[in-house]
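One chain of protein is taken out of this complex; the other chains stay put.
In order of appearance the chains are A and B, and numbering begins at 1 in each one.
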Amino acid sequence: MYKYDTYDQTLVDARVADFGDQVARRLSGEMTEDQFKPLRLMNGLYLQLHAYMLRVAIPYGTLDSRQMRMLGSIARDYDRGYGHFTTRQNLQFNWIKLEDTPEILAKLATVEMHAIQTSGNCIRNISSDQYAGAAADEVGDPRPWAELLRQWSSFHPEFSYLPRKFKIAVIGAEQDRAAIQLHDIGLQMRRDDAGELGFRVLVGGGMGRTPMIGSVIRDFIPAADLLSYVEACLRVYNRYGRRDNIYKARIKILVHELGAPEYARQVEEEWTHVKTLGLDPPQAEYDRIAAFFAPPAFAEGLPTEIDRSDAGFAHWVDQNTAAHKAAGYAIVTVSLKPTGGIPGDATADQIDLIADLAERYSFDEMRITHSQNVVLPHVQRQDLRAIWDALVAAGLATANLDLVTDIIACPGLDYCSLANARSIPVAQKITERFADPDRQRDIGELKLKISGCINACGHHHAGHIGILGVDRKGEENYQLSFGGSAAEDTSIAKIIGPGFSEDGVVDAVEKAVETYRGLREPGERFLDTYRRVGLQPFKAAIYGDAGSTTPVREPVA
Amino acid sequence: MKILTGQDLASGDVTWWTGSGWSLHLFDAVDVGDAGPAIAAAEEKALRVNVPYVIDATQTADGPMPAHIKDRIRAAGPTVHPAFGIHPEIPILKTPAQHENNADAPSEVKAN
Partner (left out) sequence: MIRFRDDVAHDAPPAPLAEFVGESNATAVRLEPTDDARALLPHLDRLALIEVAFPKFRDGRGYSAGRILREAGYLGELRAQGDLLVDQIPLMRRCGFDSFVPDVPVDEAALARTLDRYPNVYQKAADGRSPVWALRHG
């Protein structure tokens, strides 16, 4: 893991003082809320439905036990004993007092953490593959590049007042676990014909009210030129991105309106100039950072066989562990999606327990996933049973990774001042409806994602099944969509028809799942069957035969 | 009726205008008639409230009930954490019209 040097520490400490000063000026009335808002957002502080909410950055989702325990301790001392892991691999606290934030940030800084640029119209936390450095299918480790991008983007003087927020993801594997095609910039490591390391660059993907899949604007940028090239991408956006309409301000709209080839041409032209400015750090800086991500000292000659006589344990191993590149090791995903629970929430005690397990069994390292779970990346297979036992005792052993109950949900109207409907109760009811583990396993991979408004923080556009909560005449209503994906086969889900009540949408999901079970061919996931047979059989099952002629309700704009 | 709500600047707590100050309890809210924007502007300037705004509400036997579900949740707390609510008795899903007709809230009301 990356460790701060005195430069990094000094900068984060300076930010703590800076924000403390800003908070004091707000509390004294020197600043209005309108002036303070962009400053607090750039430090991850929102004013939500019930309180201030503080979003803490977990760069590319990686943290150690000391940092994790600090999150637990803040949850206990300043919040209400829990935290919420987000789809940007961060953590947010829901019950924060403005007057406490300088102290909280000072505590975070003691463990090399901060809330810098976790919101606002700036470059957000760089996200990455939760299996980085452990997966068997990597061209290279994306984390050193994510760290380089983190440093480059922190307090960037030119790009702190962009037209809109800006999200960058970087991966090093063929399999896409970070949704790069749905990012403002997606970077995929690859090698060119000469074996040189570089990146494929996608621009203009995103969800929100106008979901779009990113376009490849350059098939290969040499790694040594990455930062100057990204700088050129951002400069074109900062100058020409729309500022007349907040709903058209993301870079996807600029790329869409110009056309990807024209946007790419403008970037190349800007880059011809920008690359002469000496913005790219030398190889020595990359080497310095990469050394922190050297593979840990994996033991050799470990047993790979495990005792599978306990069926519950065996199911968990099959569902929640993935192949590791080192023999005798596994990647463990700790599910934060218990039946009837709140997706992504963890209590302070659970946070501490996961930290203990990481320290003892996983080289003191954890990853947060964009589907709101926690990964122990380097676990010896012979330790899996001990880990499972500890997780069972803490209510964290739900064996549902990538199954129908592994739901992504935004906080929705229970917490969020932008929401139109609640998301969490829908997730709770669906997990209760599909609680039977045998039934879930039989259904197989099914990514269900719920957003409480059109901003799509719950990624409903990218769900095999997506649910969007809307406000229909003051009442919560839920639209169902099918066919989305955030993986390497990225697609945008389509709305299937008129919306439902909260209970109605749970019933409709169940009908869709049963329709799939009736139609599937061997090996097909829900998504595959849907793509093969189309919407009609699902619509007929959900709305009845009459429903198949019901006009499709367009999303509320 | 119209009632005035906002959040405490330092704590972020949701507050309701009582006619002479700010309360954490919805049922202390009073009808502000047309005076809401003026009270809001003065109180915000004095830093006694942050981001105040006027909402529609209905007077019920319990007290004023916001017309919109968002403000009922603001008053009650998150429906998924009833223990954190300060007004657990507020029937979040019961609309003002259902109140007036003394109808029951929809069955899916959480344990609050």
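Definition applied: contacts are C-beta pairs under 8 Å (C-beta built on N, C-alpha and C of every residue); 3 or more make two chains touch, one makes a residue touch a chain.
Just so you know, these numbers come straight off a predicted model, no measurement behind them.
Looking at the complex as a whole, the chain kept out of the display touches A.
Remark: the omitted chain is touched by one listed residue; of A:L279, A:L418 or A:L519 this is A:L279. In the complete complex, the hidden chain is touched by one of A:Q48, A:N121 or A:N477, namely A:N121. If you put the hidden chain back, the residue from A:S154, A:N320, A:Q350 or A:Q372 that touches it is A:S154. The set of subunit A residues touching the chain not shown comprises 5, 7-8, 10-11, 14, 17-18, 21-22, 25, 30, 35, 38-39, 121, 151-152, 154-163, 227, 235, 238-239, 243, 273, 277-279, 281-282, 284-285, 288.
Note that in this section only the chains that are shown with their structure count from here on.
Computed from the mean C-alpha positions, the centre of subunit A lies at a distance of 33 Å from the centre of subunit B.
On the subunit B side of its complex with subunit A, the touching residues are 7, 9-14, 44, 47, 50-51, 67-70, 73-74, 77-81, 84, 95, 108, 110.
Subunit A contributes residues 26-27, 29, 33, 47-52, 80, 95-99, 342, 413-415, 417, 419, 422, 424-425, 428, 474-476, 502-503 to its touches with subunit B in the complex.
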